[in-house]
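What you see is the complex with one protein chain gone and the rest in place.
Letters are used for the chains, namely A and B, taken in the order the chains are written, and counting of residues starts over at 1 for each.
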Amino acid sequence: MPDLVTPQPGLGGNGDGPVLEVSGLRKEFGDLVAVDSVSFTVLQARSLAIVGESGSGKTTIARMIVGLERPTAGRITSCGRDRSSPARSARERRRRGSEVQIVFQDPYTSLDPRQTAEATIDEVLRLHHGWPKERRRARIDELAGLVGLDERQVRALPRALSGGQRQRVAIARALAAEPRLLILDESVAALDVSIQAQVLNLLADIRDSTAVSYVLISHDLAVVRQLTDDAIVLHRGVVVERGPTPRVLDSPEHEYTKRLRASVPRPGWKPRRGALLGAREDSGTP
Amino acid sequence: MSAVQAGAGRAEATVRSGEPLLEVEGLTVRLQVEGAQRSVLRDVSISVSPGEAVGLVGESGSGKSMTARAIDRLLPHGAEVSGEIRFGGADVMALSGAALRGFRNQVAMIFQDPRAHVNPVRRIGDFMTEALRTNLDVPAAEANRRAADMLGQVGIMDGERRLRQYPHELSGGMLQRVMIAAALLTEPKLLLADEPTTALDVTTQAEVMAILDDLRREFGLAMLFITHDLELAAAICDRTAVMYAGQIVEVRESALLHDDPLHPYTAALSAARPDIAQTAARLAAIPGRPLSAFEAPDSECAFAPRCPHAKDICRAENPELISLDGGLSRCARAIELRGHLLAGPAEDGQTDA
Partner (left out) sequence: MSTAVPLVTVQAPRGGGRAVGLLRGTGLAGIASAVVIGVATIVAVIGPLVAPYSATLPNLALAFVGPTGGHVLGFDFQGRDVLSRLLAGATSSMLGPLAVVLGALLAGTVLAVIAAWRRGVADAVISSGLDILFAFPGILLAVLAAAVFGAGLPAAAISLAIAYMPYVARVLRGAALKERSQPYVAALEVQGASSTTICLRHIVPNIMPLIVAQATILFGYAMVDLAAISFLGLGVQPPAANWGVMISENQVGIPQGYPLPALAPGGCIVAVVIAFNVLGERLFEQAQARR
């Protein structure tokens, strides 16, 4: 019985090279430069955090990596294959889908409300593999077990599931494609503290057992610390700091990183006015 | 401190020193959902003294928002309410007409999503000065002046220009600051803040929290601050109450909540949060998921199924709030667990949510 859980490097290109390479990435929306000269690399089984607040460009970068947005300039390569512009054919999108997957932030809109968890995962399996029903069933059970969903939950519609359960379904769906890299776009931000802890542990378990790499996009520095090896800090579309996560969080060098760090509530923390230097008093993005 | 003001048709809170400004006692609320009556609050009691900031912390379904809504008379139609809410001695649930409007001038509420509570086709100035002009008969020019001043207090400098702008021209953080300014304009005695910074960036949150804290102290306002973030509440509240499944399970001086909790849920909540200063192999996740009030049985402790310290006594009946060392705890084993709640190895996150 083949080990179904470990992804097969097979078609994904060079198994030793970086899982994701981004260089000189730039995105303009009319006059607005959302992302400018962003570069980073994610190695196999390593995880990278993209830290930033709203307007930093972090979600735009994620969308460009998965092909939902076209970069204005720059190169994106995953598993040795170029993906600098959105795929042209469904077949190409499918192939790229088996390299990089994404889990979105909002559990309430990231699942088709009319599909059970089972059907959702099954659809992905049918897209990527030509397996008979039995094998797909077995894999669904396996994935459900991996993300901690029981029988009832797997057969349930999203509206019968809590936010944490829906995120598990979203993670299972992403993993069904057996990606080398999973982008987590604020995937735990909308969850209660106790559930967030469970899902973070789950993500750690998955990483350990499947050697998948993560790109964790988050504004929450504590979450970033838990799950990532390296971090880049984005401010208004530009990388202002990068390095190993513990170093960036413990000894930030850039002003913005320091300010971010100082803004995180923790025992004994007191908020201070004037912390927002150069505050965005202008109109625009919330 | 006594505050008595005569005013045409206004019912003002009369508070003598030592007496609480807001007193909630035995508040139980049931809502009609799809034909069934569901409990959302169970026997909630809390009091806020003049000038005091009290935090209300909980996860989904804990009833924290519902409590604020009950206090501000914002419950949905058909809600069954029992228990008492007294503001300045007056029964809040019995207010109507002019008295109710007077009450609304003294209790201001700030919501999580400012955009959902602001009319997008009216200018900021209109919105801010409405209560002043309609309820307090302040002439428009004077009202605008006060509004511009207050904007300055919350850190928005060119007040007059801002008053003429529309909500969509302001960012989320700015709009929330406008909401705070608007809330303070009627010189309320009590501020109800329902997750006012949850939707904001963390740096904006820090700034808004600082403004809220400063102004509250400056104006001597009492505040009930609702959040899911224990540390955030501790930052600006003197006392914090923790809610679970529609009940208050702990009330404690904020500074002690993290280091010396009285209820296993509070301890578990603190422990489940990732630490920014160090990486743990796994987080101490609480198994199961937060219960809503209507799911919790009345015959046992609502937290028992998830509690690492649960014993038979916990399943025998729903524990009462007991007074312990200056705080309150709804744990049957509170006394024997005192001091031991933070000990113990981090458990592997079990999945049941």
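The definition used in the following text is that contacts are C-beta pairs under 8 Å (C-beta built on N, C-alpha and C of every residue); 3 or more make two chains touch, one makes a residue touch a chain.
Computed from a predicted model, the values in this text were never measured in an experiment.
Visitor: Which of these touches the unseen chain: A:25, A:111 or A:248?
Guide: For the chain that is not drawn, the touching residue is A:111.
Visitor: Can you say which of A:55, A:148, A:164 or A:271 touches the chain missing from this structure?
Guide: In the complete complex, the chain left out is touched by residue A:164.
Visitor: Of the residues A:190, A:238 or A:262, which one touches the chain left out of the display?
Guide: Considering all chains, including the one not shown, the answer is A:190.
Visitor: Out of A:128, A:207 or A:236, which is the one that touches the chain we can't see?
Guide: Considering all chains, including the one not shown, the answer is A:128.
Visitor: Contact with the hidden chain only, please: which chain A residues?
Guide: Chain A touches the missing chain through residues 66-68, 90-98, 100-102, 104-106, 109-114, 116, 123-124, 127-128, 156-157, 159-165, 170, 173-174, 177, 190-192, 194-195.
Simple rule for what comes next: only the chains that are shown with their structure count from here on.
Visitor: Roughly how far is chain A from chain B, going centre to centre by Cα mean, in whole Å?
Guide: Using C-alpha averages as centres, the distance is 32 Å.
Visitor: Show me the residue ranges of chain B that touch chain A in the complex, using the header's touch definition.
Guide: That would be residues 59-60, 115, 155-157, 165, 168-175, 201-207, 209-211, 213-214, 228-229, 231-232, 234-236, 258-259, 268-269, 272-287, 289-290, 348-353 of chain B.
Visitor: Once bound in the complex, which stretches of chain A touch chain B?
Guide: Of all residues in chain A, those touching chain B are 53-54, 147-148, 162-165, 168, 192-198, 200-202, 204, 219-223, 225-226, 245-246, 249-250, 259-267, 269-273, 275-276, 279-286.
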